[in-house]
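Of the protein chains in this complex, all but one are displayed in their positions.
Entry: subunit A
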Amino acid sequence: MNARATTPIVSIDDVGVHFPVSRGRTLKAVDGVSLDVMPRETFGIIGESGSGKTTLGRAVVCLEKPSAGRILHAGIDPYGLSSRELRRHRRGYQVIFQDPNAALDPRMTILKSIREPMDVAGELTVPERHNRAIEMMERVGLSPDFASRYPHELSGGQKQRVCIARVLTLRPELIVCDEAVSALDVSIQADILNLFAELQAEFGLTYIFITHNLGVVAHVSDRIAVMYLGRIVEIGRAEDVVGTPGHPYTEALLSAEPVALPAHLRGQNRVMLQGELPSPIAPPSGCRFRTRCRFVQPICAQTEPPWRETTPGHASACHFAGELPMMSGAELHPLKAGQPGRTVETGL
């Protein structure tokens, strides 16, 4: 048990996921990503469209085979297993998607949808499966009355609870939540986030929480990785990444997040990212963020930035991490009045 606590539940080592596109070119959706997720941790991955966060999440649960590098599950290489062993093994590594409408079969009752993973696994007797399905429904806050209903009779939040119940039936160790609360209204979103936290305490779950919503990721995560164009640009404890960003892209993300505070308490400091995301098929040389970075230097186009650790466990892939006059989280969103504002435009 002791050794387990120090073995990462997911170990991603220099992983790339490449897709062939037309004319022999390759889209490197994920390129050279390494990170470890520890048991019972909530690991947040944040990035915008095209950053590769969803592809990385899919690779973790074996829905996408890495084209380079490898992913270990608690020290085991899932692709080293026989297909029979892999089927059994991957039950422990589940995923919940953004749109519960697409995840649930409209012609199956709620009970049948929740039972389906156990039916496929075929390990329990039929009454045991039924009982566990009902038990999980109750656990996620759905009345057993819903058992005979169909997805269209449920609200978005209730459908997402069904999706959570059905992955729990297999007693997973890790759940990848890919934008699992993004389609929900804020009050429902709060409910589901609370549920995730309770389930984690109760079942000892590990989460990889993938989202574009900084507020959500900062609230739930122990550690956060920031992705840009297929690469991780910053990684660290949630409070460090949000409090003292080390990478200029993280600074821009923090600044772009609209915060519901009155004008006099809102930071007047802003970093406006200019321009568009470069094509992931032909990413910029050197640092991929350099075309939009407000601190860009000649070296950024020439060499790929190495990892620089600014404080223990907090590292950024930037040539100048820790040396740049970047705005802190408190400066971008201060709760104090009377700070002079500055707006910086970048990447013109």
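What we mean here is this: a contact is a pair of C-beta atoms (placed from the backbone, for glycine too) under 8 Å apart; a residue touches a chain by one contact, two chains touch by 3 or more; residues count from 1.
The rule is simple: contacts and distances are computed from a predicted model.
This complex has a chain not shown, and the name its UniProt record holds, of "Peptide/nickel transport system ATP-binding protein", "Lactate utilization protein", "Probable membrane transporter protein" or "Acyl-CoA dehydrogenase", is "Peptide/nickel transport system ATP-binding protein".
Considering A:Ala102, A:Ala263 or A:Ala282, the position touching the chain not shown turns out to be A:Ala263 (whole complex).
Note on the undisplayed chain: of the listed residues A:Ile12, A:Val220 or A:Val233, the one touching it is A:Val220.
When you scan A:Thr7, A:Asn131, A:Ser155 or A:Ser285 for touch with the missing chain, the hit is A:Ser155. With the whole complex as reference, residues 48-49, 155-158, 185-191, 193-194, 197, 212, 214-216, 218-220, 238-239, 252-253, 255-266, 270, 272-274, 276-277 of subunit A touch the missing chain.
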